[in-house]
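For chain A:
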Amino acid sequence: MKRSRMWRAATAAASAAVLAGALGSAAWAADTVKVGYLIPLSGTAAAAIGQEMSRATHLAVDHINEEGGIKALGGAKLQLVEVDTRGDPQVAITEAERLINVEKVSVLIGAFQSSVTFPASAIAEKYQVPWIVDLSAKAEITERGFKYVFRPTQIPSSGNADSAADFIAWAGKTTGKQPKTGAIVYENTDWGQDLANTMRKRMAEMGIKVVFDESYPPNSPNLRPLVVKLKGAHPDVISMTSYTGDAVQLQKLIAQLRVDAMAIVGSAAGHVDRTFVPTVGVKAADMVFTTNGWAGYDSAITTPFARRFWDQYVGKYQADPTEFGVTAYADVWILKDALERAGSADPKAIRDALAKTDMKDNDITRLVGYDIAFDSKNQNTLKRFVVQQIKDGKYYTVWPSKLTPAGYKMVWPVPDWSDR
Partner candidate 1 sequence: MSLLEFRDVTRQFGGLRAIDQVSFEVRENETVGLIGPNGAGKTTLFSMASGFLAPSAGEIWFSGARIDGRPAPEICRRGLVRTFQIVRPFGEMSVLDNVMIGSFLHHRDRAEARADALAVLRRFGMAERAGQPARTLTLAGRKRLEVAKVIATRPRLLMLDEVMAGLTRVEMDEIIALIRSLRDDGVTILLVEHNMHAVMALSDRVVVIHHGRKICDAEPEVAANDPAVVEAYLGGDEE
Partner candidate 2 sequence: MAARALLLPLGAAGALLLPLAFGNPYALSVVILALLYAYLALSWNLIGGITGQLSLGHAAYFGIGAYTSTVLFADLGLTPWLGMLAGAVLAGIAAVVIGLPCFRLRGAYYALATLAAAVILKVVVENSNELLGGPRGLDVRLLHDAPLYFQHTSKLFYYYVVLLLVGGALAANRWCLRSRFGYYLTAIRNDQEAAAALGVDARRYKLLAAVLSAAMTAIGGTFYAQYALFISPEKVFGVHLSVQIAVICIIGGRGTLWGPLLGALLLLMVVMRFEPRGVIALLGRALSGSRRLSGKAAKVRREAA
């Protein structure tokens, strides 16, 4: 019984697909613009992040539609077709094909993880449908020189590590307390290795001796041995590159085992996840530094546009949005800007409009904290990271210093655990 129904469903889907194919590509109906959205919602350590991004993306679509949709298309509404990648590249590849060929989306957004975005965006290039990369940092995503893949809100991973290194140099100079030894701890993945490579090079340039340099398999059951070893190396400054689960575990262990260093500097991701402080504990997370792709409430929520997003997000989900949500929200608005200029839902027209994106000092740039325009490889090189310090459970921007909220004074070096 059930099996025959399944067969029927399959054949129905197949024949529907044949029909859709026969109708051809002429019919980019203008009453809705279909947007494919690929994001990890389960099955991976990044699912928590994916969830925040998904919420913000939905919020942006609602806001745009409430305001009357895409005016250049006669008020066409955005229609989001969301897909859970489960952090699996193969799933994303297959789903990208489905979104393009079956759902007939005009544009794709996604997919947070570099390992997923990299192969899946090649599908978009193949079928000539634009893909807006959200936060995937792998350099090659834009280095390939694809015509249809745009990265407005992220720079390659090295940019993240460069910001952390710049900050360490600056902090050492301004406080007069220069670190002499360093440790590099990173997850054993694409992203972790990219950052570690840059950090290794930068530390050498700064004259910081790397006394500990080790990776760990992501989602490790027990990182305690690693931290014991790290403690034995006595580094002055520790660079960390982790997703949430490992970041939480590492920081708890550092607090428990009282690993004393002048500074611990995280690389956004796990360290800026909204669950990081509550899960680690306010005391154990205190005074940790981290890069962040976004400067935080005090520095960025300054316009009515930004406030509407903030208030509604907080009202709906009882949690403050972070870089993930903010960026996801902005990406949809960057798409909207392109659609208005394209005046068409045709993927090629959208691509051409996206390529000409040039935002300065508008609501969107003020929200994200940097201007948006693409170089010849469709990379926005204007994005930068800030560095924040966690104090009493809150994130304060400390670098660049002009963004530091009045009344906050950076703690560097941080006191030993026994003195807290």
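Selection criteria: all candidates are chains of the complex that A comes from, given by their letters.
Brief remarks follow.
The definition used in the following text is that contacts are C-beta pairs under 8 Å (C-beta built on N, C-alpha and C of every residue); 3 or more make two chains touch, one makes a residue touch a chain; residues count from 1.
Everything numeric here is computed off the predicted structure, so don't read it as measured data.
Listed candidates 1 or 2 all sit in this complex, but the one touching chain A is 2. Partner candidate 2 is touched in their complex by these residues of chain A: 2-3, 6, 10, 13-14, 17-22, 84, 86, 89-91, 93-94, 97-98, 100-102, 115, 118-119, 126, 188-190, 193, 217.
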